[in-house]
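Let me give you the structure first, and then I'll get to my questions.
Excluded from the complex is one protein chain; the other protein chains are retained at their positions.
And then chain A:
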Amino acid sequence: MRNLFYALICVLALSACNNSASQKMLPIYGNREASTKTVDGKTVTDTIYQTIPKFNFINQYGDSISNKSLDGNIYVADFFFTTCPSICPVMHRNMLNVYKEFKNVGNFKIVSYTIDPKHDSVDVLKKYADKLGVTGNNWLFLQGQKEETYKLAKGYMVEAREGNVHDGYFILVDKQKRIRGSYLGTDPAEVTKMIADIKTLQAEPDQNIAQ
């Protein structure tokens, strides 16, 4: 009996150690390569992660928004178009919850790229944002060249192509512009998980360094 008791103490102590040691981290997605440099005579190997490529688009207020404008922000991106009758209303109904959750939090943004720039002018995007109930700069609706948008979608590891075809994923990007999660935007349960993951990401030490 006494042996059993000691065994129990040991197991408890071990599990307590495990809990405190493992701080939750989100995975880092995409390709990675090793870069070996010589610093001060020592060989140092670093991992270079896949990051979101450069872009320069226009938002719903007619302002220019580039990848640089998002520096220092954790953000969620998706691809949509305003006249989409199928999955977009569902995606943005769910995204609205994300918007409300982080409305008063700094360094967080939502970025929705239109894949139909011919119809979705700045004016159309502004009206769409207004009607959705979005104000301020926390949720940006971006419009750029069609081909550029398709190319950029690949950088986010999602699909967008001719004929207004796109998938419904929300992509979570960290302050180093690395992809940290992808969630089916049409599924409320996945979006709830994303909200939790955003909070986890915000708590990561890396994300608190001023960029």
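Points worth noting:
The rule we apply is simple: contacts are C-beta pairs under 8 Å (C-beta built on N, C-alpha and C of every residue); 3 or more make two chains touch, one makes a residue touch a chain; residues count from 1.
Note that in this section contacts and distances are computed from a predicted model.
Of "C-type cytochrome", "Aryl-sulfate sulfotransferase", "Urea ABC transporter membrane protein" or "Molybdopterin synthase catalytic subunit", only "C-type cytochrome" is the UniProt protein name of the chain excluded from the display. Only one residue in the set A:27, A:41 or A:85 touches the chain that does not appear here, and it is A:85.
Across the entire complex, the residue among A:2, A:24 or A:131 in touch with the chain not shown is A:131. Not every partner is drawn; the one left out touches chain A at residues 83, 85-87, 89-90, 92-93, 96, 128, 130-133.
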